[in-house]
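Every protein chain but one is kept in place in this view of the complex.
So, subunit A:
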Amino acid sequence: MDNDSVLNDDSGSLEHQACYIYTPTSEASSLAIPKKRRAAPSPSSSKAKRGKIDPKNCEARGGGGHGFPTLLRDLEDESAVNARYEAFQRLWRDVERRTDDVLAQVNDETLESVSTFVSKAGQDIYGEKLPTGLILTGPNIASHGVLFQQIESRIQSVDKLGRVAILTSKDSSNLKNVLKKIIRCVTEIHDGFDDEDEVVVDVKAGRNPSRYNYDPEIIHDWCSAHPDAKVVVAVQDTEAFDPAVLVELISILHQYLPKIPFILLLGIATSEDIFYEKLPHSTIRLLRGSRFDIQRFEESMEQLFEEAVLSPRSILKLGPRVADIVFERQKDHTRSVTGFVMALKYAYMSHFYANALSVVLGAVGSEEEMNTILSDAHCDAIRNLPSFKPFIEAKIPSFPWRARDLLTSNKALKSAVFTATKECQRYTTNLAEAITLFRKLQRIVSPQQAGEIPTYELYSRILWGEFTTRPAFRDAMLTTKKINAEKFHTLLTAISTLPSELSSTLLESASKLQELQSQKAAKGSTLVSEFALPDSHRTTVKSGRVRLDELKSGMTSQDTEYHKLVASTVQSLETYFKERFKPYTNLFLHEIFFYDLKSPHSQVFGAKPRPSVERALSRPGDYLGCECCGGGVDGEEGGIGGSQPYTAILYQLYLESPALIGIYDLWTAFRMVCMGDRGGDQDEDGNADDDEDEEEKELQAQFYRALAELRFLGFVKYSKKKTDHLVKLAWKGL
């Protein structure tokens, strides 16, 4: 009860302030922080790591103005902190540059074709029709703005075909505003287009006072000053654009088409059919043009993944858990490429921010640098890594003295770390190589399967090391055996071009196959291996066997040779993959090279405001961390307790009530909870004690305040049907 009174006092003195700084007492903080840690359990985070991330030890010193904290219980050097920051900046900038390149390339093809369309569109092709480009942009709205900016800069600045006016649904309030915006976009002088006759533009640029500011004749004036320029009107979000205004706009543009070379670009996020449904036929008849598809999400995502994660130049990799979370969110919620880049950046940020050992990543490749940057504290931290234990245990049977050295001498450990970084890098390079090889194989052997599972979904399975036991892998290997000789040859040549240690053997077998094929072709038949023999459809086992024997007896020596070739190649491929697809957890220092903390990502990217509010109100103990507010102490369900905050009590009563709540009923229940039996006694006795009366008044005030808070949070509103009743607006858990 002590604690409760403290809390209430606090809120009492502060309740009239708009905002205040919460300064927990030392007692409260020591209680609250472990609670919060427990509230977000992350089984993945190892003990050693948790020790380092523990917020108690994080003191934002901001030595270099970067705000990175000193980790390792303040034992970390300032230079190490700075090195971490610099490593983050350097590595992320590299990744960012490469992802930006990929993203720029993604739309390049579309931009190119749109630009050619604009340059070609004219009266000779489309006659009286308004040239129209339908740009199927896909439903990821966030990327549309970027795309249309790119189109604008491409047409206006790079190819200099004319002016672009981008319209969004915000402009679609009425036709006048739309035209005004188009005119403004066209006549305003931008840099980089027709600089030489700037003066002419200025005179002609629609400042002619006899015209209304929405008169398209202004554009006509501009066009007569720029005879070759085209006027592109691009509607960014056609779906949200008011259809009535769009129809008017199209008819106006069409009317002026003989005077002004208008071109219409429509961004369509859903589908063409929906677009056609919205416009009347008479309007559609005015339009003619072509359609442009931007690259689908899967393809661009795949490219980006290969560049940003698989590429050996990205030193920090995503661990399987984080990868799962990131890609699942992509699939279920966002489907946006930029969203992935953000998630990736966050992974980099939190890794370098919270993991002291991430300095190692900055010093990869130079032993000297690593030796200087790693302090004793770092070495101790490395010895505490979970991956250190299996590493040292593996050393003990064969090289016990080495193991002792590693435990006692920091110098030995540092050199071991350096070799381990090399090892990790080799592992990731090999992994990327093998993944590309496998993808290529899959695409040739069973393209359908390859289309179903994108690379980034394979990635986490492979990292766990269990991919080689999965049916997908076995299927791929089995079908590789069964494909015909021609396909097998294309497969061999295709995958032997990829850099891998197998390439020489593969090339060898390819040439051998070629030889066999030509020998066989001379006889006028094709190569058949035993694997490729058709499954018997005979009813009895015996007759099937007979049939198989017949087929086998028809095989020539080349066929047997070929059969052996197929068997050995597939065998070597399989061992290659099994060798490469080992779990990453086997590696020493994998904690440094793989970022695999789940909870930061799930909390930052999938914020859950409503469940949090509901949880706070229904189980206030979780957040307050005091003993009195039952919730956290009792375990599962807290239930209502008089000591809880009033809003929480009211909320729990509210949960138990039907859709229409009488305020008096609620108040009675509320008083019961807060004042307990005393209230009941008082009613029976009928003698109103002054003290109790006073208390009840105060309680009533608190009740109304709590009610107002619930109303503010959007849980209830006053009913219009019945006086003094509330309507329930939100159900828990939705």
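Basically, contacts are C-beta pairs under 8 Å (C-beta built on N, C-alpha and C of every residue); 3 or more make two chains touch, one makes a residue touch a chain; residues count from 1.
Rule of thumb we're sticking to: contacts and distances are computed from a predicted model.
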(request) Tell me the UniProt name of the left-out chain, picking from "Mitochondrial import inner membrane translocase subunit", "MMS19 nucleotide excision repair protein", "Orc1-like AAA ATPase domain-containing protein" or "Vacuolar protein sorting-associated protein 20". (result) "Orc1-like AAA ATPase domain-containing protein"
(message) Touching the hidden chain in the complete assembly: which of A:Ala240, A:Ala521, A:Leu660 or A:Ala708 does that?
(response) A:Ala240
(request) Would you mind spotting which of A:His66, A:Lys160 or A:Arg288 touches the chain that isn't drawn? (result) A:Arg288
(message) Take the complete complex as the reference. Which residues in subunit A touch the chain that isn't displayed?
(response) 132, 134, 136, 138-141, 169, 175-176, 179, 208-210, 212, 214-216, 237, 239-240, 248, 251-252, 255-256, 269-274, 276-277, 281, 284-285, 287-291, 296-297, 329, 331-335, 605-611, 714, 717, 729-731, 733-734
